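Could you have a look at this structure, given as structure tokens, before my questions?
For this depiction, one protein chain was excluded, whereas all remaining protein chains were kept in their positions.
Should a chain be cited, it is by its letter among A, B and C, assigned in written order, with residues numbered from 1 in that chain.
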Amino acid sequence: MSKNSAKKIINDPLKCADELFEGLVLAYDGKAKRVGKRSIVMNDLRPGAPALLIGGGAGHEPIYHGLVGKGMGDGAAVGDIFAAPPPDIVLEATQAVNRGKGVLYLYGNYAGDIMNFDIGAELAEEEGITVKTVIINDDVCSAPPSEKGKRRGVGGLVPIVKLAGAAATRVDTLDELARIAQKAVDSTRTVGVSTKPGSIPATGEPTFELADDVIGLGMGIHGEKGVGLIPMCTADELAAKMLELLFGDDLELNAGDEIVFFVNSLGSTHMMELLILLRAARPILDAKGIKVHQTIVDSIVTCQEMAGVSFSITKLDSELKELWDLPCESVGYTKL
Amino acid sequence: MSKNSAKKIINDPLKCADELFEGLVLAYDGKAKRVGKRSIVMNDLRPGAPALLIGGGAGHEPIYHGLVGKGMGDGAAVGDIFAAPPPDIVLEATQAVNRGKGVLYLYGNYAGDIMNFDIGAELAEEEGITVKTVIINDDVCSAPPSEKGKRRGVGGLVPIVKLAGAAATRVDTLDELARIAQKAVDSTRTVGVSTKPGSIPATGEPTFELADDVIGLGMGIHGEKGVGLIPMCTADELAAKMLELLFGDDLELNAGDEIVFFVNSLGSTHMMELLILLRAARPILDAKGIKVHQTIVDSIVTCQEMAGVSFSITKLDSELKELWDLPCESVGYTKL
Amino acid sequence: MELNPNQVRLMMLQVADAIIVAEPKLSQADRDLGDGDHGLGMKRGMEAVKAQLEPMEPASPEQVLVATGTAMMTSMGGASGAIFGTVYRAGGKALAGRATLDSEGLALFLQAALEGVMKRGGAKPGDKTMIDALAPAAEKAKEVTGQPVADALAAAADAAEAGKEASKDMIAQFGRAKTLGEACLGFPDAGALSVTIMLQTMAAFAKAA
Partner (left out) sequence: MELNPNQVRLMMLQVADAIIVAEPKLSQADRDLGDGDHGLGMKRGMEAVKAQLEPMEPASPEQVLVATGTAMMTSMGGASGAIFGTVYRAGGKALAGRATLDSEGLALFLQAALEGVMKRGGAKPGDKTMIDALAPAAEKAKEVTGQPVADALAAAADAAEAGKEASKDMIAQFGRAKTLGEACLGFPDAGALSVTIMLQTMAAFAKAA
């Protein structure tokens, strides 16, 4: 039996992925259905349209599989806790979402996801399904702009999936869907910090260590290294540092630009703290003349009971803004 | 300086309520505005309609003040951390939401809230504003059905505010609004459990103690006593116990009844766990022939980084179901 | 012996400081039975009281006490904001027309405070609230009218202290502890502790005055 020092409310720690998946299907209230081993797919799919398939490891709920829905992903392939979905799950999801126009894979930049989705794509191509892939790499602290290929996919996946999902309700070709999804990725940057680790259900062990008096600046959502450790500081100081890192990146942000600003809790950081950070961040954005078209304050990209926050900025051109304003509905993010 | 062993990302621990409030106003993206010291009120209010004012202490975000919005509360009076709003704040909010048809106060059953809202109502009546009050007391574990007056208001406030908010978009009299809000309260029951305390920002101290191997069954959202301590158990066992307590109460639930089923995290309990609980709960509801019209799985009624969950059931008659199906939008809960 | 308006002001400033210092103790008492914030609320209220009273040139005890209550009522929130706001507002108004605070005024003040609180919150003696310190203090103050106000305050403080101690054996009927049942036995009510500290500080001030 594993340790459960985090007092997680679970059954068999080795069955968490399967069980949460079964719960998730129920949470969709009949709007989405289970397919195969561990895929979830919308019931109403627009006929003759290119499909948007998202996915990744479990344990970060509500992402990714909670982002399936109207104006969001058409389906999701779900892995085990912190593990990319295996290729056969990717394939079954691909088959279920495909409506003859091909399938766009949209997921985070992790070796496991890339390899498993790639194998899934090869299997799908063998069955005559065209697949394109757009990889989310919004984490500015994981590599310099010159090495985007090394950047992780983190909080920015929420606006990115939302925009790609909106596009999937409108466009007619896979190329067009891929173009817009790639534009959403190119327009999105995230900086995350962590203050406390989460723990893996099956081992009960925290996934990393962090001293009580430091914050991991730029850490990834599993505790991967960022730009360094800084002393525990105030929300005002932290917000300024996070925005400084965002502004220092290669996404041009000028006066008059419109953005989506997403303040995300990595798990146990309370919304009180998110709101205090938002209060600190907005005047800094305002001072640069950046217009916040939509604010999101929520806990959507998580890592179990990990504490920490991320700021994501998605810059909206007129095409993306129009897509942003479409309604969407999912377990993880809903917009009127 | 206070302890910050929870590593909260804050500034001055004594200013959390003011600062989170300022952040919250920003999170509304111009749809709601700050009024007076610490009230938040929608910008677009239906003219000539009775108003719905909600409120309570801060520190439980996104409730209550995050439940203001289209088809939700018209405004909220916000207290300090864990403290009901003082009467002058209640008054300023009352004045701001009133459109000549009076104001319904809807809040949780806590001595502090009752006294402060009552004083606020007296001040408002002095200014010629009619006030009615409906008190939320959904927590079945805080007193037997014969002593409803002792029951706390907990997770069920979310469906209750949603239903009252929907009513406020339609009805023309305060009496009618109060009738529907009271019906929503009468149709809602909640059972909560806790596994770990949260802590007060200003002291850094956990608000209660709980041994590592027990769960507080029926505990309130501050750690108030429930029906007792039980040994740490599996999600399946816990879901069954919680539903048993709900079924044992005086809300009649028969085959064919339609409900809203709300699985809520009190803060740091991860959505993975909520979904595993939902998976356990649904077959039990199904076996009784109870139809889940809508499932909500989210963290909306919280107490800082407290761990624990609540199940809320709201029984929908045809009037409530019609109101439920109206869209709503707020920082804390949005529905297409 | 009696206290002039400015002495009442200085006395309330000392009360404010005493409560601010006692914050951790008051919060701990509320942690045992409630949500752990009683000291914080009282401290917030007392800081607002200080901001009000420091520049004040009071014309009457009533003015000082009602201002104290209003500052608490509007700054604290929570159960104790309404309760202690009512103590000083209702109690203070009972001193209308009196130029000084003497032992007779003290009795009037405490009695009106008690009645105001009972009306506001619906609790009675024995329900394990601050009333269990306030009610014996009011009772005692009635018995000792005629004595110098310093002695009357000392007697009232002792009665409050005894009432606070007695609250340990009560089962809460109001406030957040009301669902605790027998689990609240052995702990004194946090608000009763505040009442006691307030009266003790007043007594010490009057004795030195």
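Here are a few things to note about the model shown:
One rule holds for everything that comes next: contacts are C-beta pairs under 8 Å (C-beta built on N, C-alpha and C of every residue); 3 or more make two chains touch, one makes a residue touch a chain.
What you see is a predicted model, and the numbers here were worked out from it, not measured in a lab.
Considering the intact complex, the chain excluded from display touches A.
Within the set A:Glu127, A:Asp172 or A:Glu205, the residue that contacts the chain not displayed is A:Glu205. Of the options A:Tyr28, A:Phe82 or A:Phe261, the residue whose C-beta touches the omitted chain is A:Phe82. Looking at A:Gly57, A:Pro159, A:Gly192 or A:Gly308, the residue that reaches the missing chain in the full complex is A:Gly57.
One chain of the complex is left out; on chain A, the residues touching it are 14, 57, 79-89, 110-112, 115-116, 118-119, 142-143, 150, 152, 200, 202-203, 205, 207-208, 220, 222-226.
Going forward, only the chains that are shown with their structure count from here on.
Here B is the chain whose Cα centre lies closest to the centre of all protein Cα atoms. Averaged C-alpha coordinates give centres for chain A and chain C that are 54 Å from one another. Between the CA-based centres of chain A and chain B the separation comes to 28 Å, rounded to the whole angstrom.
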